[in-house]
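Written below as structure tokens is the structure these notes are about.
A single protein chain has been removed from this complex, and every other one stays in its place.
Chain IDs A and B follow the sequence of writing; residue 1 opens each chain.
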Amino acid sequence: MNRRRLIWAAVMLAAGAYLVLRIATGKMQAPVGVKGVGIWFAAFMTLAIFSFLFGDNPAYKFAEHLFVGVSAAYWMVVTFWTALVPNLFGKLFPDLVATYLMPGLKENGKAPEQDLFYLVPLVFGILLLWRLSPKAPWLSRWALAFIIGITAGLRLIGFLSSDFIGQIRNTMVPFVVLSADGGPLWGDTINNLVTLVGVTTALCYFYFSKEHDGVFGRISRVGIWTLMITFGAGFGYTVMGRVALLVGRLQFLLIDWLRLASP
Amino acid sequence: MKRTVPSIITFLVGTLLIVTFFIPHKPFSKLTDDFNTFFDIIAAFAFILGGGNLARMHGKRVASRQAGWFYSAVCLAGFFSMLIFGLLKIRYHDGALGWDLKGDLNNAQFLFQQMWEYIFRPGTSTIYALLAFFIASASYRAFRARNTEAALLLGTALIILLGRTFVGPILTAWLPPSLEFLTIPSLANWVMAWPTQAGNRAIMFGVALGIVSLSLKVILGIDRSHLGEKD
Partner (left out) sequence: MPARLRLPELNRQFVFGLIAVVVCIPILWKFSFREYPSPMVRKVFDKVQSLPAGSKVLLALDYDPGAEAELQPMARAFLRHCAERKMKIYFMTLWATGPPVITRAIEDVLVPEFPGYRYGRDYVTLGFKPGNEAAVAIIASDLKKLFTTDGRGTNINDIEMTRPIRNIRSFDIVLSVSAGFPGTKEWIQYGTDPAGIPIAAGMTAVQAPLNYPYYPRQLLGLLGGIKAAAEYEALLKETYQKYNDPKYHLEATARMGPQTWAHLAIIGLIILGNLTTLLARAGRGRN
């Protein structure tokens, strides 16, 4: 056994002894009952994933694979009960679904009318699953084409309207902002100028059909500065976000599991 | 059949949505609503496809005893137990197992919810929390003010990092009220509201134009990469 392993074994033993002591003195929940076992398992998952900080290891791999399997099934189950049962089977077999699966389908005690138009998404759905079949998996492309068509149509409209035309409108601000008595409001005026100059110069930087030299080069240089400020702010916010998530996780370990402090 | 029919479907569906935007009346609006509902249903099938693919892939690995098959078995065990607990709505209460197909899936007594709480929840939140360590390490190793641009990036990040804590107001509390706009929190708010907004807006323009042109190419059948290369 090399020195590193020996140190790890000693740390683990000490940690184990500490946990046993805390349980024995009633200072933390024992792994007994659904909640007790659950919290201990959640702590194991947390520590196993954190162990990746010291490199890939069996505990991390175990937690990672378990998590992948559980989450894939979670999505399947939730979409089955929230989309397929009420919105598909509930339309095609309303009486059956209302009787055995979802009594809430009945309005004032009466099941809705059957709607055979919903055979269309059923067929497309089956075609999509056909991808798993060894014979003619290309049939799934028909369903995929439907999904892509809807996505492309929706995004074309959404991005054109809110993110292109909408943003042009948001950028059309007055060069000089005047107060009610006609005097200039310098703060607002500077802010508007920053917006106008920032957007215009950054767009110039993104224009690659012209060489970035001379006046155009200097303008696009200002654009780079605007983008650097943007990325700097983005970095600051990203740090804030990631730290917040770490705080949440360590709170779970220290407060919910080890009970070293009150919430 | 393999490429033409999907292209026609994409064209018809995509065009209908665009037409509805300009003529939001029946029959277009009704058809668009129907198609959007169908999309939701087909999206649900996509989750089944994803789960099915995962099970097939790991099943093969276990069956052929490939390297790491034990972990694939763990994955499958998690997958099938969650699936069975969720689809059959199996509950555990007062030491007794039971099932209730008509029950509310969010009921804490369902084993499905217990697995969400004690496996899925710690798993997903810890994976994201892990990034805090790596971002700290990267800050130390790679964040250097080597030139004007990098100095701007670094300076902005420092203002935001300080301005978004209670240290920011403390550090610049000595400034007189007339210079309140120079306090670190005010600077952080200003940087977010104006220059950052301008930079992100320029990026937004680029992304919007890119998505619009790509969507048009897909609808018109010019871009068919989503249908794959092979027949």
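Here is the rule we go by: a residue touches a chain if its C-beta (ideal position, glycine included) is under 8 Å from a C-beta of that chain, and two chains touch if they have at least 3 such contacts.
Fair warning: this is a prediction, and the values are worked out from it, not measured in the lab.
K.L.:
Would you mind spotting which of B:Leu16, B:Leu88 or B:Leu158 touches the chain that isn't drawn?
P.N.:
Touching the chain that is not displayed is residue B:Leu158.
K.L.:
With the missing chain put back, one of A:Leu128, A:Leu154 or A:Met228 would touch it. Which one?
P.N.:
Result: among the candidates, A:Leu154 touches the missing chain.
K.L.:
Write down which of A:Lys106, A:Arg131 or A:His212 is the residue touching the left-out chain.
P.N.:
Touching the chain that is not displayed is residue A:Lys106.
K.L.:
For the chain that's not shown, point to the residue among B:Thr10, B:Gln113 or B:Ser215 touching it.
P.N.:
The one listed residue touching the chain not shown is B:Gln113.
K.L.:
Tell me where the left-out chain touches chain B, residue by residue.
P.N.:
Touching the missing chain: residues 29, 32-33, 36-37, 39-40, 43-44, 47, 102, 104-106, 113, 116-117, 120-122, 124-125, 127-129, 132-133, 135-137, 139-146, 154, 157-158, 161-162, 164-167, 169-170, 185, 189, 192-193, 196-197, 200-201, 204.
K.L.:
Residues on chain A that touch the omitted chain in the whole complex?
P.N.:
Chain A touches the missing chain through residues 53-54, 74-75, 78-79, 82-83, 86-87, 90, 102-108, 112, 150-151, 154-155, 158-159, 161-163, 166-167, 169-170, 230, 233-234, 237-241, 243-251, 254-255, 260-261, 263.
Throughout what follows, only the chains that are shown with their structure count from here on.
K.L.:
Taking the mean of the C-alpha atoms as each chain's centre, how many Å separate chain A from chain B?
P.N.:
From the centre of chain A to the centre of chain B is 3 Å.
K.L.:
Write out the stretch or stretches of chain B touching chain A in their complex.
P.N.:
Result: residues 2-3, 5-7, 9-18, 21, 34-56, 58, 68, 71-72, 74-83, 86-87, 92, 101-102, 105, 112, 114-133, 135, 139, 148-150, 152-161, 164, 181, 190-209, 211-212, 214-216, 218-219, 226-228, 231 of chain B touch chain A.
K.L.:
Name, in rising order, each residue of chain A that touches chain B in their complex.
P.N.:
34, 37-39, 41-43, 45-46, 49-50, 52-53, 61-84, 87-88, 100-103, 117-118, 120-122, 124-126, 128-129, 131-132, 138, 140-157, 159-161, 163-164, 167, 170-171, 187, 191, 194-195, 197-199, 202-203, 205-206, 223-240, 242-243, 245-246, 248-250, 252
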